[in-house]
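Every protein chain but one is kept in place in this view of the complex.
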Amino acid sequence: MSIATWVWIPFILALVTLVATPLMKRMPQAFSLALAAVMLVPGILCVQQLVAGESQQYSLAWFEALGINFDLRSHPFSLFFGALIFLIGASVVAYTGFYLTPKKFVNRFMVALLVFAGSMVGLVFSNNILLMFLFWELTSVSSYFMIGHYHEQLDSRKKALQALLVTGTGGLVLLAGFALLGSMGGSYLLSELVEKRELLVNHELYTAMVICIFIGAFTKSAQFPFHFWLPNAMAGPAPASAFLHSATMVKAGLFLLAVMSPIIGGTALWNQTLMVIGGITLIISCLSGLVQTDVKKLLAYSTTAALGFLTMLLGIGTEEAFVAFVLFLAAHAFYKAPLFMIAGSIEHHAHSRDIRTISGLCKAMPGTSIAAGMALLSVAGIPPMAGFIGKEYAYKATSFYPSSDINLLTIVAVFGAAVMIALSALAVVGPLWRKSEKPEHRHETTVQWGAPLFLTMIGLAVGLAPIWFASTFQSMAASLWNDDVNMAIKLWAGVNLPLVLSIITVATGVIIYLYIGRFRPAGEKIYAGFAKWGPERAYDASLAGMLAFAKWQTNAIQHGRLRGYIAATFASATALIAYKLWFSWSWQDYQVSFDNPAAELAVAIIGVIMLLAALFALKARSRLKAIVGMSIVGLGIALLFAVFSAPDLAITQILVETLVAILLAFVLPLLPEMRRYASKAVKRTDLAISLSAGLVMAIIVLKSTSVNLHVPISDFMGEQSYLMAHGKNVVNVILVDFRAMDTFGEVTVLAIASIGVLALLRTTAKEAGCGHKTSIILRVVGKFLLPILMVLALIVFYRGHNEPGGGFIGALLGCCGFGLILLNSSDSGLVAKTQRLSKLLLGVGLFLSALAGVVGSLAGTDFFTGLWIAPNLPLIGELHLGTPLLFDVGVFLTVIGFTCTVLASFSNQPLEKEY
Amino acid sequence: MDVILAIVIGGLFAASVYSLLQRSLFRMVIGVVLLSQTANLIVFTAGGLTRGKAAFIADDATQLAEAAADPLPQALVLTAIVIGLGVTSFLLALLLKGVRKAQIDDLDKLNPL
Partner (left out) sequence: MNPTLLIIACILLPFAGSVLALLGGKSLRFQQAVGILAFSLALAASCALLKFTATGEIATVVVGGWKAPYGITLAADILSAMMLVVCNLVALGVAIYSLKGLSVERQTTFFWPLLLILMFGVSGSFVTTDLFNLFVWFEVMLLSSFVLMSSRAGKSQSAGAIKYVVLNLIASTFFLCGAGLLYGKVGTLNMADLAVKLGENDSMLVQSSAAMLFIAYAIKSAVFPFFFWLPASYHTAPIPVSALFAGLLTKVGVYAFMRTGTLFVFTGDSNMERILMVAAILTMVTGVLGAASQFAMRKVLSFHIISQVGYMMLGLALNSTLAIAGAIFYIFHHIIVKSNLFLITGAVEHSIGTSDLSKTGGLYKKLPWLAMLFLIPALSLAGIPPLSGFWAKFVVLKASLDSGEWIAAVAVLAVGLLTLFSMTKIWNEVFWKKVPEGEERELKKIPATMLAPIVALAICTVVIGLFGNDLFKLSEQASEQLLNPQPYIEAVLNPNS
């Protein structure tokens, strides 16, 4: 079986579980056993390949463009880990089926568990560090769902989030580390990076990269100061703890450090950090663990202690240390997982986790008790359990470092190991074997005790294995070590220093176990005192601080006052433009010239009037005055257009001003009187912002008139307008031909605006049109004027191509008369009719303008190409007809539709106030 | 010439911004309208100013005279004016609706974000 298959198996099982949810719910136990059986297969294969010394490589192209491919490989150490995951995974899967019920969503938990198992397998077999990261993150996410399984409890959710955020933070930092590593080494493949150790270790970014990787590994493996999440993660169901905290999740960090050792390890930074952090974690966990009374918390602290121990061993980094690392890792996995399962069973049975109250469960759970006994033997390091040999070599490693004397490391190790024994004993001995008054009936299923027992048996096998498979262990250690491992690995090495230390350890452990009860009350006080300043507080504080800051910042920025937004927008915009102007322009570039004083004076007078009008509008205390001021400004602009050779613009501007004035005339009576809000201080900042914005604008306009880099493209239009586009009014030709696309968009905007007005000012028939004063004279005049205006409109429209005019101006003109009628009409039927008609006009107008474009495409030329025919009609003579004209008709109709809609809608508003 | 227009533009722009910064919805709408008109004037001015020579091809000519005004900025401004008309009419409808249906006038009391 290829390793790729191994990686896929748990994921496929997860998918199967997801699909077969109903089946899973009906018979969770059988289903879980079946899943477990499947999981066993690759586990056994891993062991077989490990013993046979086989290794595999696998590669499948994936995100090649990023260098992330499905690169897998197996080496003895990863095979060992794979076996660990599959074997422990299988028993946890089986156990889960009996531990959780369908009512407690065993199916959902199982999916998360299997995804987690798959991610772990993927992680250990990844050859590509980014692929490894991918699985790394998946373990964090899937464990989030496992820890938070009892999600209706607030505590559960909090602890799951804590685990996710701590490991997630580490994960992200690790990603940065991996990205750096990849860039530095020019490859993401572990098998290639290992060749580049010299380069990497001497790289200038080495320290940064190593620190990133450390943070990733330490968060995952619950090393100080990130260790707090692990005991808290006990909020999850027991199987989660058994799996996450024994062999998998928390060992992922160690796995990473181990496989990185031959690549970037061996430096002083690497070794010392690991030793120090590992040691601190070990001591802190031991001390914190001793005051616990919760079964699972005791085990959790003994787990973090073990993790610290292992990290320390990696830090030692000698041949002995790697051998010890492998052995101790195996031993720990095979006793910690059963212990967690046993803890789960205890909780299940006693509905409590307090070691002080539970007792005498051995009668109820004899099988479980046997498993517990076996596990404890291994914890204590009694030969021939795996724990014995693990500890033996660990002491060998510590006591040979740096010289063969007994040193600080050894003392720490002995102390830690002793406390670990005490912690495990505290967790299970009392609850199981302490005398109890209550008679208990046997109450356990086979799987409940079988699964942990199975694992402890494996532990026994591992302990015995060196007798036959010493070379296998050597090869495992060798894959973490740049050299061959020649050290002999034996179960019994005779009476030597490590054996003596082991005996001292067991004795100390037993003493601590027996007498800890007396010191607990005092210890709890000290512990509580320390917890106030511990890293968990830092986590809480940073979370709370972040939230407080977020709140403050959002209130400061997104405060809800539109004025503030506008002010900030203009202030920042002005600052940016001014900054850019500062560097790109100086006053010397510009020469003031007054070529025609009379004209200058005229323009100046118009300008002054406009500015005064604007000021008037600002100062006005009534709406009407403000509007008058605004209109004067608009007319002034029209006048400027006229002065500066833009008759079309001037006419349009005047018409638009008129139309807006009419609309305002409809709106004004409906609005309440104007109020003033601004205070003096606000006024001052407003003034500063607006004046600086105005100043910058003035300068930038001045600058633009003095910069002329190229001949403008409009010269071409002047040349071609008549010859190619058959129009003498160049502005109009540009609108309907050269830049027809703009006009197309422009009429669309008008159509949307009319729809918007219709939608916003939609009124029911009942409220419509009531209360408008009607002037019969105006109505009659209006009715009389309408046809005349319409004819005028058509004329203006037609001549627009050669003289001032065109679709837009014509249409506006035509509608002015209509506006007069509406202004004085109380006929709501007319309004409704107009609205219907104008919708049609809008549609047809848009359709024709688009058609004018498509005709070009259909005729085989470009979109919107002007196609012309010149029929010779009687009476009129030769006519130039072309698609631009059709386009203009479309514009004409749309604008009429727009004007009518808007006028009708505005005129149709009920007068009485609704508030 | 340019200087005068630049000053007018600066003044109008300042006035529009000031009007936009008012708390009254109505004043703000005035500000938006003024701003869009000022923008039109900016585009017009930036395109170059020519007096008394509209961009028409003379009856006896086939091409635009050299000295004629640049027609392109005029076309742009025309488009902008029309778009501005659409926006303004929509804005007035929004104003009407805002004031009448939702009773909005003080812009500081809109919604919390």
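For reference, chains read A and B in written order, and residue numbers begin at 1 within each chain.
Keep in mind that, in the parts below, a residue touches a chain if its C-beta (ideal position, glycine included) is under 8 Å from a C-beta of that chain, and two chains touch if they have at least 3 such contacts.
Keep in mind it's a predicted model, so treat the numbers as computed, not measured.
Trainee: Out of A:554, A:596, A:622 or A:685, which residue would touch the omitted chain in the full complex?
Mentor: A:554
Trainee: Pick out which of A:569, A:596 or A:685 touches the chain that's been left out of the picture.
Mentor: Residue touching the chain left out of view: A:569.
Trainee: From the listed residues A:138, A:282 or A:889, report the one that touches the chain absent from this view.
Mentor: A:138
Trainee: In the complete complex, which positions of chain A touch the hidden chain?
Mentor: 61-66, 108, 130, 133-134, 137-138, 141, 144, 148, 151-152, 154, 157, 161, 164-165, 168-169, 172-173, 175-176, 179-180, 183, 546-547, 549-551, 553-555, 557-558, 560, 562, 565-566, 568-570, 572-573, 576-577, 579-581, 583-585, 697, 700-701, 703-705, 707-714, 716-717, 720, 737-742, 745-746, 748-749, 751-753, 755-756, 758-760, 762, 839-840, 842-844, 846-847, 850, 853-854, 856-857, 861-866
Trainee: List the chain B residues touching the unshown chain?
Mentor: 20, 25, 28, 32, 35-36, 38-40, 42-48, 72-73, 76, 79-80, 83, 86-87, 90-91, 94, 97-98, 101-104, 107, 110-111, 113
Convention: only the chains that are shown with their structure count from here on.
Trainee: Which of the residues in chain A end up touching chain B in this complex?
Mentor: It is residues 558, 560-563, 566-567, 570, 592, 594-596, 599-600, 603-604, 607, 610-611, 614-615, 617-618, 623, 626-627, 630, 633-634, 637, 640-641, 643-649, 652-653, 656, 659-660, 663-664, 667, 670-672, 674-678, 686-687, 689-691, 693-695, 697-699, 701-702, 704-706, 708, 712-714, 717-719, 721-723, 728-731, 734-735, 738-739, 742-743, 746-747, 749-750, 752-754, 756-757, 760-761, 802-803, 808, 898, 902, 905-906, 909, 913-915 of chain A that touch chain B.
Trainee: Could you list, by residue number, the parts of chain B that touch chain A in their complex?
Mentor: Residues 1-24, 26-28, 30, 33-34, 37-38, 40-42, 44-46, 48-57, 59, 61-64, 68-72, 74-79, 81-90, 92-97, 99-101, 103, 105-108, 110-113 of chain B touch chain A in their complex.
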